[in-house]
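Dumping the structure here so I can ask a few things about it.
The complex appears here minus one protein chain, its other protein chains still in place.
In this document, chain identifiers A and B correspond to the written order of the chains, with residue numbering beginning at 1 in each.
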Amino acid sequence: MLASATPSVPRVSFWRTFWSNAVMAPRTTLGFMRIDFVLGTIFIIPLTQMVFFAFVVQVGGGGASEIAFTALGNAVATVTYSSVFSVCQTTDSEKQQGTMEHLLVTPANRFALYFGRGILPILISFATVTVGIFYAVTLFGVQVAPGSLPALAGAIALTAFAMVGFGLLLGGVALYLRTSIILANIFLFIGLLLSGVNFPTSQLPPVLQWIGYGFPLTWGLDAIRAAAAGDPLGTVALYYVAVLAAGAISFGAAIGLWEYFEHRAFATGSIARY
Amino acid sequence: MTTVEVPRISRSRATSASLRLSFLMFMADPQWLIPSMIAPVVFGLVAFELFRGSGPYYLTYAILGAGMMSMWGQTLYGSGWAIGQDREFGTLEPTVQSPTPYVYVVLGRVLWNVISGLIGGGIVYLVVLAAAGSPPAVPDPVGFVVLFVFVMLTLASVGILFSAAWVYTRYSGFIQNVGEFAFYVGTGCMFPVVLLPFWTNPIALIFPPTWALDALRYLAIPGYVGFGWGFWPDIAGAVATTAIYVAIASTVFKRVELHVLSKGDLSDY
Partner (left out) sequence: MPDTPAIEVRGVTRLFESRKGFLFREHTRTEALRGVDLAVRSGSIYGLLGPNGAGKTTLVKILSTLLLPTSGSARVLGHDVVEDSEWLRPRIGLVLGGERGLYNRVSARDNLRYFADLYGIPGGEREARIAAVLERVDLLAAADRRVEEFSRGMKQKLHIARGILHRPEVLFLDEPTIGLDPKSARETRKLVRSLVSDGVTILLTTHYMFEAEELCPEIAVLSKGRIVAHDTVAGLRQLVGGDRTLEAEAYGFDDREVDAVRRLPGVSKVVSEEYGPRTRLTLRLRSLQTSPDDVAAALPGHSELSVRERRTSLEDVYLDLVEEEAH
């Protein structure tokens, strides 16, 4: 048998894949990326969620410090919309539009593809939490220690990174399930309960505390609370490492899971189902 | 031009067909069962934790608040989402093109969500009960259950009108996400609206559940003051606002249909 010669194919550039997915993909797949929607996510959702839980705490007999605790917690928890939800929605949208199969048949580097898709949500998440904390300080009496702004910004950035990684992780499951928005919903609710958003995790039974620390949001919240309180740099740095690790694990697991479910989805034909 | 006789369109049959289809679609994708059960559980536990120690009726507050939040989610957002799915599937066009007024199709979808909302409310009750270890003290349990179902009907009336937004535009999902907590605040599902700044009260009273929930608290919590006008005026307000919502629903849907037929974006999603 003669070896057949095939023409050479162009090398798929890592950075080109990354850039195209960071900039183009959000525009093509989602109405979410309409600028008015983005502004709504950044400015309205944190405020209404914080007002709601602040009043609940007040009715429950909580004082100013409890209200401040809840306000800061919800300011950070709203990151779930711009990170986990938006990433999951992107995946679902690809399935609904029938573009997922075409995407997966390309030779593009999967890390560049998925990480690229996370860039815009990371930026929006950063902005959402920043605006939320601004509301917390100006409207709900949250104290930010003098000189702690750089540490706070670092904690917010790392939380946004970790949460988008977590969103990608959940989004990967959508290749196999009909939709990943369900999972996003579950983790939105669980976050309110187990991540120390509305009351300290120490009030939870030990088992639930352990589960809570399985989510990047819990680590991110601890880091942000520590940075805002002006904790020593060493303490904040430890939290940084924890959030970074949570993010790296999420991204790594996301890529592994995407590859696994990509394989499973091709075997079961579930990519075309939504 | 002579034409053949066409069968009479039965609105109740169309509604039950829509309810049945919603059930079949749910059964085909029962994953939704998970968030619809988890949300009530989480709401119940968060409310229980936050209200703990706030007075003798904290348990009732927790159950009412979390139950209402969970039912809100199911009835309002579930109903809107169902119409959004019609857009995604491309079935909104043939459904609107059928001779049944679309509002009756929506009614079927809303009724399905009312049923799942009631189940959510039941889950909240059981979860809070398990967390507290004893049932809440409710002076009139029968009246409470009857009023609870009535609250669901007031929610359904809002659900129908909100669904019109999904027919109107494909971006309703975003609007609902942004408005979610504002509605929870504005209608007093977790705490009485009177606690809010006074200027928000007239806005809150536009929504039938605000009245019904206030009435429910009168029944469940001895010494409750709320808006201050008492139980029966609350009931009258809830009935009146619900009747208005139901009365205008058909007109609103007709107008929305006219708008989308003029815009030509029924198949967009």
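Throughout what follows, a contact is a pair of C-beta atoms (placed from the backbone, for glycine too) under 8 Å apart; a residue touches a chain by one contact, two chains touch by 3 or more.
None of these values were measured; they are calculated from a predicted model.
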item	value
Of B:V105, B:V138 or B:I235, the residue in touch with the unshown chain	B:V105
Missing-chain contacts mapped onto chain B	1, 3-4, 6-10, 13-14, 16-18, 20-21, 24-25, 28-29, 89-91, 93-100, 105, 258, 261-262, 264, 266-267
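One rule holds in what follows: only the chains that are shown with their structure count from here on.
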item	value
Mean-CA-position distance for chain B and chain A (Å)	29
Interfacial residue positions of chain A with respect to chain B in the complex	31-32, 34, 37, 40-41, 44-45, 48-49, 51-52, 55-62, 81, 85, 96, 177-179, 182, 185-186, 189-190, 192-193, 198-199, 203, 274
Interfacial residue positions of chain B with respect to chain A in the complex	29, 31-32, 34-35, 38-39, 42-43, 45-47, 49-55, 58, 61, 65, 88, 170-171, 174, 177-182, 184-185, 190-192, 195-196, 269
